[in-house]
Each structure stands twice: as structure tokens, then as C-alpha cells.
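A single protein chain has been omitted; all remaining protein chains appear in their positions.
Going by the order they are written in, the chains are A, B and C; count residues from 1 in each one.
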């Protein structure tokens, strides 16, 4: 790590300046509520975190970008709010792209593999070719140890109980630990940097790591603009997303609420909290509002779609994409 | 403009807060040399400008991103410098993508059309559907009024002289002015907002604007990450780029030098100032260094490529892609 | 144009092979209904066109991509159809990204400027630095010569009549023609290639073109994947889009219907034909379905939003985002 050519993670010791201690004067848009959170690891899952490293812009910067203007927002907050809601409603995405946020994230590799499908972001991950990865792996909480859903090929069903649950947890823990131990033996090096057996050469890091499980934690810096962050959150803070990535999205929703309170509200109103009706769904709602008693049979929808639509339209129904 | 739903440019009067007057405390990476420049229009061409609106990161943030680290850079500037040069030399682009800059730019439409080909950026342009565009258009300085190059189908040759130059300037000026005047007549509205003839309806803005010339100025907010900014500059601050866009790139190079002094130096060393040898070009250099007297005939290059290569390799030669 | 290094448009004469005459054997997915259309210019506006140059994939290729499978689709069309509708409903966009289409398009510059905002596409435009642009410019049909909307700052209102319409058309035509004539005079060259005055040098093409109006036609090759094509069409074939770009989107919708009949149907069902309810809008619909008489005052919506929602929910209402 002492090398000046590594792109791997710096161990704690070498990192010189603790950035959280310094303050500077700036003329840039600044958000006090987010400054408080800066650099602080917000815990997620058993060993993960989300840390906000930097940000660019605030609600007024969205307004300023939308107007291509010389000043910042307007005197009246109500006007800024009206414009932001208008932009969100009409899917004018460019002004939201003019703000940016940068995170340091620690997450299991299987979550990282879902995450990286979102291509419109910048990322730098620690490299298992340069560095020895930490001995940390995700083991689900018993409450999240669910069976395969019998309804949804992609989801979870009931929580496992008793003996079966115990065995699953044992296997997950033991295999991850064994594989990590063998990783060190192949490397011939501990994560402390100690050589295990001086008579051995040690396997190249880029090869030894292939023995690790997908539950192993990795880390990256991840930077994204506000529009694409909201797109990411609308997909990953939503019920169909796997619980583990949703845990990250939920923390980031809170970050968004602090960073951009007005934009966040508009996002909840027009993106997270609404309902998209298909052409057939819209026709059904029109018929129902006109007084017709529509049934699944006369609706033109499949059973599954009909059930979903009715659930969404119920008085206390849960909204959602 | 009074509408809270416009995305067009705000006229001066409504822009409430002058952002240049306010300062804030922040714990984010801050670059004093760039803070000085913030919000100040840096003039380009006859009516254009580049204004830095916001930025994210500094040289130490590149290092921090490369190391996916908890702290900021290292204690020793020499180590940061070594890593940045290493990253640039080996085209590790991800750490540079973790910094970002936002500009407000005023530029002629024909320049905007070249500029927008760079897709990896965020942009919001004033809308000619909402707003009346300003009465400003680019007229080249006499020194830049060049003939078509006889050597290069894409370049400029000698500067036009006398009568021909005068006529060209007259036509450019007169046509732009006439077209703008007719634009106002079709709109039935001055750029001051005054109605010209109350008995008329006025053509929709989205149609009237099609009468304007490509020399008309437009404005946009443009945000880009550091890696893609350097890619843009390597193409647009270079000899083959049209003079008018180069004028913007040159100003932005100065901004880069202030913002990221070490990265800027590495960029000049490895990207702007070097030479890319083709396979054949490399073979020629090897033969010459081994003492062989290579000629165009024995080189395997066309005349044009040979001449270019020899010019680049001359003692006082000009470097460049 | 005779140069082998131009990237400008080839004049008719040099284009050797007429591609429409040749047929080949292929084992790739092939769509007979689209083959018929290949290379044929589909007229748009007064001088524009859309030509399909190439395509990759068909409805079965969406299925094959979704399954990451070794074969092509399934035996039963109904299964393919079910999967395509499922993918569209749940916004699984990746399989649609695995198909691609390439167009040759002729369009006015002001339309090109709106079009190019869609960044997830590949484009190569004829270059006004290399080539002399054609003497063709867009003049709206009298039926589309609309006044500025008094309701919508971005739209068109009533069609202009009588004297005002005549004057507008005269100005648009005369200015475009004058500017083009001066373009040739500055170049000192006709679009036929004839030199006008041998004693003159001629202004560089990259400068002379700045005198042209935004109504001048340009051309480009434009290639996009199926998912992003549908995103483009959902924004540009829609009521808020400017009429002139909508004219292109409408032609491309027909192309889509031929190329991908099942995907097109799913697109109409879930994307073009539906309605997005906001959180508040959904709450209102729930209250109405539960029998409550909701009014604008009790709705929580602004007057404009209320009017829009009620129009969308009316029995014969027009769907659309």
C-alpha cells in the first residue's frame, strides 16, 4: 500500500488527513443538513456502509440550471418549488442531471453485481488484483432468511424456521470462512501482511481471489447525477428489488431527503408514490368511474394483472410502480 | 419569464440572489484558486463566455478515489503526484471520472452543434420554444476570416484580404441582423417584451426561431467529469479543431490548470504533448535509431504521412496528436 | 467529394453500388416486412425523409436475449408474446437493448438540435466543414403556421390567417434563400461545384455555413437500440413535442410496427397508451372509486393538474402521458 502506484484501498494507517476535521470557505451551493452527514459511515446490513464524500448543487441549483440563469433560484421558495414540481411532472430531466453526489460504499459482491447494471454512473472499485480483500462477508439476519416464493419466481416467500434455518446459516458462515482461509493460504500472506510460509511463493492475487464467495464485501466510490440517482432509487427502493440492495437504497433515500428536500418531495409525489396505468388499466378505471361494474372477465386483463390493479386501487392500497 | 413553469433563461431582473456575494462553510474538497474564478464570465469570441458555476473534487480527490480510501490523499504531495502521473500514463480513467465541473457557457449555435457531439456530459440549453433569443450573433474577427485550405478539405488557408473580406463581413452581419429583425416581426414582439402590432397574433416561438442564422448565440449549462473534460479538450484544443470551438477549449484549459494543477501537468505530459506512433511509424523510428537512412520510398508510408511523421520528429518539431 | 478522405456526403455519381438491388443469404434473424422497406426514403415534411438502412433482431430475438438462450424464441408464439408483455410491464429493458436499427435521416437543423439531446444513440452527420450543404430548407405548410399558445408557454395556438400568415411565409422563404445565395457567394462556389469568380479565394466552408438559417436541411446516419428508440418515440411522438419532430416520430412508429409487431403492441399498451398517476392523483382515483365526490378544492391538486387529470379519466378521454 506504500507504493505510489497502487489503486487499491489505503489501509487506515497511511491515510493521512482525516477530511472530516477540516472546514473551508466556499462560494458554491452548500447544504448544511448534508454537511453534517459528510464522511460519516451510515451502516447497512452486517458490515456495509454508505458514506457521502462530496456533492454538487442543491434545490436552488436545479432551478438555476433549468433557467440557464445568472443567479441562484428566486427570492421566493414557492416559485422554486413550483418549478421543481413542474420539471418532475413533465419528466424534464436535464436540470436534475446538473447536480451530482459521490458516495463511498461497502457492499457484498452479489449486491455490487446488481448495482453495476446501472451504467450511467462513475465507479472505482478496490482491486483484488492489487490488494488483499478484507475478511468480511455477509450473513443474512435470521429474519431475512426466506424461502423461494411460490408465487413469484424472483422473490422470497416465508422465513425459514428451525433446523433448516440453522443449517443454512451454518453453511453460509462456514464456507465463507473456509474459502477466505484458503485464499490466505494460496496468497501465502495474511491480511495483516505477514508471510505464512517463507519457502513458498504465493499465488498471484488476481487468481487467489477467485476462491472467495459472492457474499464477500467489496468497496467502491460511486458518483452519479441526481436524475440517475432517482432512477436508481425508484428501481432499487421498490418492492421487487432484492432485500439486500433495497437496504442500501433506503439509506440513500434519507440522504436524498436531506440533500434536496423539495426535489425529494416531488420525487415521492410523481415517481415513487404514483401508479402507472396501462392502456387497458386506464380503460378499466374510466369504466369504473362511469359506474360500470367491471370484472376480471370483462376487463381484458389476466388474473394476475387484475389482482394487482385492484390492490393498487383499493382505498388503503399500497402505491407503487 | 414570470411564469414558475418556464425552463427558459431568466432575464437579469428576476434573478434574485447574486451567488457571487455569498460564502459558506463546507467540509468538501475546496480549491481556492478556482473559487476566485467562480461565477465570473471569462470572455470568448465577440459575445461568448465561459463561467464556472460549481466543481466537485481536487487533485487529492483523484488520489482518494483511486485508493477507495477513508482519508484524503497522502501526507506527501510527491506521492499524490506520482500516483496521478501513473494513472494518466496507464489510462486508468475511473479516478478522474470521480471529479466533476459545471459551466455556464454562451456560444454560437454552430459551435454548440460541434460541442454536443460529446455525449458524456449533462446539458441544459435555453429553449427557443419558451424564450425569445437574444439579438447577438458571431461575426469573425478579420484575422480569422480564412479561405478554404487547399491542402486540407476540413481546414482554413490564408486570411481573406481587401474587397473579398469586406463583402464577406458585410453579408454575415447584414443577414444575421435582417433575420433577427424578421424573427421579431414574426413573433410580433421585441426582445424587450413589447408587442409590435396589437392586431396580430404572433407566430409561435418554436417556429419563428427557424429563421435565425447558425451564428446566433445560445447558452447552456454544461456539466462533465474530469476524464471526459480532458478528452473533450484533447480533441477541441487541438490544431484540427475549428478555431471558434478551440477558443472555448483554450479558456477551459486555463480553468483546468487552476482547478487541478497536478492532473493538468500529467495531462500535458501524456495526452496533449506526446505523439502517437502507428505500427509502421514505430518501425521507422526503430530503423532510424539503429542507424538506417530511411526514405519515404522505403518507409511504407504515404507521402502525407511521411511528411507529418518527419515534422513531428524534427528537433524543434511541434508535438501533437 | 472525389477525395478518399472526406467524411462528407457522397454525391449521387460516385456512389457505386445501389444497395437496394442486391440480396444475400443470411442465417441472422430476418424480418420480411421490414426488408420491403429497406433503403426506401419515407417522406417527412417538405424535403425530409427517414430511410431504414439496417436492423438487428426481431421479436424472437428479444425473447432469446431475455432467456440468454441457445435457441430462438419458443415454438409457441403465445409464449413469446407473454414474455415480451411481461418484460415491458416490469420495465426489464435489457432484452430490448439487444436489438438495433440504423436510419438515414434528412431533417431541418432545428429538428436535429432537438433530436440530438437523446444521447444514447450513434450518429454521423454530414459535415459543413467538408461539404457544401444542399439548397433545401423547411417552410411550414400553412396548416402548421400557428400562433404562440396563450395557455402553454411551449406550445402552439391557433393557425395564423390571411396577411399575417402570408408575410410570415414570405419572410421564411426569402431569408433562407438569400442566406443560401450569400453562402455560395462567400464560398465562391455553386453547389454544382462551379467556381463563381476565379479572382477570389472563397471563404472556408466551416465559416460560410454560419450564415445559413436553422431551417436548412441536414442529414445523418442514426443508429439506436430498440429500448432507446421506444424511449425516443414515447417523448417525440407525444402531444408536447414540436410538430416537426413528431412528424419524424410518427413515421418511425410505423417502422417499429413492421419490424417488431409484438413489441410494438406491448409498447402501445404499457408506454404510449397508459396514464401515470401521481401519488395525489392515485389518492383521488381511490376516493372516487370509493364513492366520494372529489372536487378540485378537496383534491390537493392545482387547477391545471385537476383539469388534466379529469380529462384523462373521462370515458372518451385521450390517454397519454
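Simple rule for what comes next: a contact is a pair of C-beta atoms (placed from the backbone, for glycine too) under 8 Å apart; a residue touches a chain by one contact, two chains touch by 3 or more.
Since we're looking at a predicted model, the values are computed, not measured.
Novice: Touching the absent chain in the whole complex: find that residue among C:219, C:299 or C:312.
Specialist: C:219
Novice: Which of A:155, A:261 or A:300 sits in contact with the chain that's absent?
Specialist: That would be A:155, which touches the missing chain.
Novice: Hey, which of C:57, C:155 or C:202 is the one touching the hidden chain?
Specialist: Touching the chain that is not displayed is residue C:57.
Novice: Which residue numbers on chain C touch the omitted chain?
Specialist: Chain C touches the chain not shown through residues 4-10, 12, 14-20, 22-30, 35, 38-39, 53-57, 61, 64-75, 79, 82-83, 86-87, 92, 94-95, 97-98, 100, 102, 104, 122-126, 219-221, 223, 225.
Novice: Which residues does chain A use to touch the chain missing from this display?
Specialist: Chain A touches the chain not shown through residues 3, 5-6, 8, 108-110, 112-113, 116-117, 119-120, 123, 127-130, 138, 140, 145-149, 153-158, 160, 164, 167-168, 171-172, 175-176, 178-179, 182, 185-187, 200-207, 209-215, 242.
Novice: Hey, which chain B residues sit against the chain that's not shown?
Specialist: On the chain B side, contact with the omitted chain comes from 89-91, 94, 117, 235, 240, 268-270, 272-282, 285-290, 305, 312-315, 317, 319, 321.
By our rule, only the chains that are shown with their structure count from here on.
Novice: Taking each chain's centre as the mean of its CA atoms, which one is farthest from the centre of chain B?
Specialist: Farthest chain from chain B, going by C-alpha centroids: A.
Novice: Between chain B and chain C, what is the separation of their C-alpha centroids in Å?
Specialist: Chain centroid spacing, chain B to chain C, equals 28 Å.
Novice: Per the centroid of Cα atoms for each chain, what is the distance between chain A and chain C, given in Å?
Specialist: 34
Novice: Show the residues in chain B shared as contacts by 2 or more other chains, in ascending order.
Specialist: Within chain B, the residues that touch at least two other chains are 5-6, 8, 123.
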